[in-house]
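One structure, pasted below without further comment.
Only a single protein chain was left out; the remaining protein chains are all shown in position.
Coming up: chain A.
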Amino acid sequence: MREKLLRWESVLLLLCIFVFVWGSASTPGFAETDNISFLLLDYTEVALLALALLPIILTGEIDLSVASILGFCSALTGVLWDAGMSFESIVPIVLVAGAVLGSLNATLIVRFALPALAVTIGTLGLYRGLAYVVLGDGAVTGFPDVYRPIATEEIPGTFLPYATLVVLLLGVLVAVVVHYTPVGRSLYAIGLGEQTARFSGIRVQRIKFVLYIVSGILCAIASLVYTLRYNSARADNANGMELIAVAAVLLGGVSIFGGRGTVVGVASALLLMAGLRNVLFLNDVTNEIQNVINGLLLIISVLVPVVANLVRRRRTPAAAAIPGSPPPQETLPDPVGATAAPHGTPEEDQR
């Protein structure tokens, strides 16, 4: 299983290299340090939301309210700043606000056992609405010059923006937790077999609850970066960004049904999408076309493993019947819950 995943990640990395080589060759200005920094900065918030989503999706759940939490936190930042509060005291309040919104999601999903998709579509609207309630239509600007460089400047002497460094550090942290800790092992177990996880003493509910709170906090961090980067707190900040983040996670080889995927894959997907967006932007390709391309990428990423599995099944019927051997996302959900092919798992006589 691992080899297959790595193979998908290699494909992503190759695509990344292709985009960057192609960009440097075809587009003047692409390979310049300033542009690379801009390209990285441009995806900071998406990357943070993707980091929030990855562990949640690994457990087979989803959080579509991430961009709305970002929006609300941004609006809150604006209101508090407008009210004359110091930025140093706003930061913890905003982080707590993110955690609170996340725990509201968690309460509905975990305590009341409601479907995450429905709940977070609901809170997607709710939190965005609350953002408007808090701040209205206007924008608050004039954030302190002391902090703004964090979201806009590079580390002196390098192309690496401070904000990207923050993303990298958080990314490494998530990677360590996901791949090298008991909690990480538990995420995969929950995604692939929640009942077994429970029977193994894994505190499934607690883990899920915490994931949504962490998600809220990461969204709050993303909101601070966003607000400082544009020097503008608005209720509609990052509107629709949840879809880009979900796309990056899925393109990264994470199964929407849980249990499969790696941080490296998601990181590659983010880099690929950021590079592509930048190349297209420099070539004056409109946003609409970029959305089309992102959408196609996402569909391809979901389609490729399925097609690959079909081809394999044609060739060797027995091998392809072994669950778990194909790459991510080959296990399509069964809407009826009872129509799966009768030759499911080789429980016995698999020789």
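Keep in mind that, in the parts below, contacts are C-beta pairs under 8 Å (C-beta built on N, C-alpha and C of every residue); 3 or more make two chains touch, one makes a residue touch a chain; residues count from 1.
As a working rule, contacts and distances are computed from a predicted model.
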| item | value |
| --- | --- |
| Among "Cytochrome c prime", "Transcriptional regulator, GntR family", "Acyl carrier protein" or "Sugar ABC transporter ATP-binding protein", the UniProt name of the subunit that does not appear here | "Sugar ABC transporter ATP-binding protein" |
| Residue of A:G23, A:G216, A:G259 or A:P305 in touch with the missing chain, whole complex considered | A:G259 |
| From A:T59, A:T77 or A:S186, residue that would touch the chain that is not displayed | A:S186 |
| Option touching the unshown chain, where A:S10, A:S89, A:T158 or A:S200 are the choices | A:S200 |
| Missing-chain contacts mapped onto chain A | 1-2, 176, 180-182, 184-186, 188-189, 192-193, 195-203, 259, 316-319, 322-325, 336-340, 342-343, 345-351 |
